[in-house]
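For this depiction, one protein chain was excluded, whereas all remaining protein chains were kept in their positions.
Our next item is chain A:
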Amino acid sequence: MKEYQTITEISGPLVFAEVDEPVGYDEMVEIETPQGETLRGQVLESSEGLVSIQVFEGTGGIDRNASVRFLGETMKMPVTEDLLGRVLDGSGNPIDGGPEIVPDDRVDIVGEAINPYSREYPEEFIQTGVSAIDGMNTLVRGQKLPIFSGSGLPHNELALQIARQASVPEEEGDDEEGSEFAVIFGAMGITQEEANEFMQDFERTGALERSVVFMNLADDPAVERQVTPRLVLTTAEYLAFEKGYHVLVILTDITNYCEALREIGAAREEVPGRRGYPGYMYTDLAQLYERAGRIEGNEGSVTQIPILTMPGDDDTHPIPDLTGYITEGQIVMDRDLNSQGIEPPVNVLPSLSRLMDDGIGEGLTREDHGDVSDQMYAAYAEGEDLRDLVNIVGREALSERDNKFLDFADRFETEFIQQGYDTNRSIEETLDLGWDLLSMLPKEALNRIDEELIEKYYREDEAETAEVEA
């Protein structure tokens, strides 16, 4: 391994060094400062005689006399099943004071694309116990379903609730001993306080045992944020596809990750794309999100719940926008619902789960699931529209039918969506609740539901109560 003392330029997170031997693209680098500190970095661009290096820990302390060592390999993650229960920093070093990690294997963190031919289409229902998700935007194994949130909204509570409650109904029985379910938590640029919240919850519920936690905090170097999610996903793929675990990956906060991407892009003087984010952000994000999935003939699965805070609650901002184009739907948190005290404040209208249709129905959840969810969407959307009108003309001016839809929308929020972060509803409970609400509406208005199902599930008593109230 050759050492160079040939740094020619230091700019932001980047260091440029002259070399007399070829260096591979993406190769790992160690830089030793005159103070004896060792910093790590990665080759961003390699040309004859000159390389640019991105330093993970920041370039503080580096001067032109610092020595540069090229390790001759791309970044690897040491993986082993023993990682479960451990807490690591954003570069993968243990910070929980536990024993040293003895790896079974060292895996390239960039990850290769899964051959679409080898994938298995995800269609196994995951019960999260949250009605807004299970009933309306069902999550399935191998899906990537982000939470679109805003600053100050309780996305962490929801993510924790999902991590705690997620189960696959049929297998509930044997979950006890065969802890084949694992959670990998990747924090990128979140505050110490938020991190504590997560850690306390993990410890309180005993979830830490089946979790691996990667922590890149707000005051850790931004460049490291580029590496953290890749370490997380490499670990997830190892546990899922080598060890047969069903892995749930929670990444928070993707917005911080993208900010880091922009910072590095700017330091490299790249041509910026929309709002200063690099033009390759779509490809870069896809390389993270697409690492969710199932593989044919393989037991395990990687399911992703990335969390992102939309700057200014704007879902056309490049971060949520590009994310939405890659992920299989989104769960959207709503500020209004939050201020009304709805827990979780999920606005189902802009939310979506693209893989829902194949994961629900007879034999998977219940025969009426698809129709009930469609009908509740349509009825809630109609109720929402009417609310605008009520503000202008008042309730009295509306027909009886319209008033029923208004009541439906209200009860949908306060009874169906509202459930608190500790309530775990089974899918049957969620759907029955749905029928309670739908039965307020006249049968003829249920145009999305098959007639046989209406006969079977429609609650005449609810209908009568609604009638009396009206």
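What to note about this one:
What we mean here is this: contacts are C-beta pairs under 8 Å (C-beta built on N, C-alpha and C of every residue); 3 or more make two chains touch, one makes a residue touch a chain; residues count from 1.
Throughout what follows, contacts and distances are computed from a predicted model.
Matching "A-type ATP synthase subunit A", "Methytransferase partner Trm112", "Peptide/nickel transport system permease protein" or "Class I SAM-dependent methyltransferase" against the UniProt entry of the left-out chain gives the name "A-type ATP synthase subunit A". In the complete complex, the residue from A:V168, A:L217 or A:A381 that touches the missing chain is A:A381. Among A:E328, A:E343, A:D368 or A:E413, the one in contact with the hidden chain is A:E328.
Interface residues of chain A with the unshown chain, by the touch rule above, are 22-27, 44-48, 73-74, 108, 110-122, 142-143, 241, 270-274, 279-280, 282-283, 286-287, 289-291, 293, 295-296, 298, 315-318, 321-322, 324-326, 328-330, 349-350, 352, 354-355, 357-358, 370, 374, 377-378, 381-382, 388-389, 392-393, 397-399, 402, 444, 447-448, 451.
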